[in-house]
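For this view, one protein chain was removed and the others were kept in their places.
This part shows chain A:
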Amino acid sequence: MNILICVKQVPDTTEIKVDPVTNTLMRAGVPSIVNPFDACALETAARIKDETPDTKIVIVSMGPEQAKVALTECLAVGADRAYLISGRGFGGSDTLATSYILSCAVRKLEELEGKFDIIFCGKQAIDGDTAQVGPELAEHLGLAQVTCALEAKTNGNTVQVRRKTERGSEILGVEMPCLITMTKTAYEPRYASSRKKREVAKQEIPTLDENSFEIDLTRAGLKGSPTKVKKTFTIPQNSTGVIFHEATERQSTISLFELLVKGNILQLGVRYGNE
């Protein structure tokens, strides 16, 4: 079994705050982490490897040199090889351009590492939140896709994927090769042992740039991106509400209730009339 996992290094968006004065993101000091959905993908692959020990797990990430930190973390929890995709011509790529670059890189990686049976991605990255790169990569490569997977197990030549739906979940069977995007799994990603961390610290992570594989650079970067960000802004949050903080909860509740009934916000008469 040969598995590729696409990971992204992201700022921990739960740690990002908006500056109340300037209304801009305060990014300083926000830690960089492996995108949590990608960590779920790695854990799912690691579980397949637990079952089928001759499985090889290859990690690829597109990003700046510092993304190697994220790749090293992945190696420490059980990936076998890691590659960084980084190039001047790749900056500013939207999802279509990013997935195109990744598809070109995957073809090169298959020359180096052999054909991949499964390509895993996180459902979405927590910074962009688009959930588009996975399906777009599948389309570029002509692969079957399953998105929003909760679980994936191999069975002969097929993968059985449990997928979240609006009504619960469904189990789909899909033949390999295929691409699967993972949502948050019921199981937690495993931790790296200190010994393993020391071991992989020295492991070389090759960088592939625009000269390392065949690519049409007019389809990459800003100029290869059909979508353009016109502007970004934060929503100012100014408190204008009526907040009660009286001596007892009872007093506060009575004050609020009166206001709601007077303002016709609580339309209890409507409810009574329906009964």
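The criterion applied here is as follows: a contact is a pair of C-beta atoms (placed from the backbone, for glycine too) under 8 Å apart; a residue touches a chain by one contact, two chains touch by 3 or more; residues count from 1.
Keep this in mind: contacts and distances are computed from a predicted model.
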Among "Cell division ATP-binding protein FtsE", "Cytochrome ubiquinol oxidase subunit I", "Electron transfer flavoprotein subunit alpha" or "Sulfurtransferase complex subunit TusB", UniProt-listed name of the chain not shown: "Electron transfer flavoprotein subunit alpha"
Interface with the unshown chain - residue positions in chain A: 11, 13-14, 16-18, 25, 94-96, 99, 126-136, 138-140, 144-148, 160, 162, 164-175, 178, 183-184, 225-235, 237-245, 248-250, 252-254, 256-257, 259-261, 265-266, 268-269, 271-272
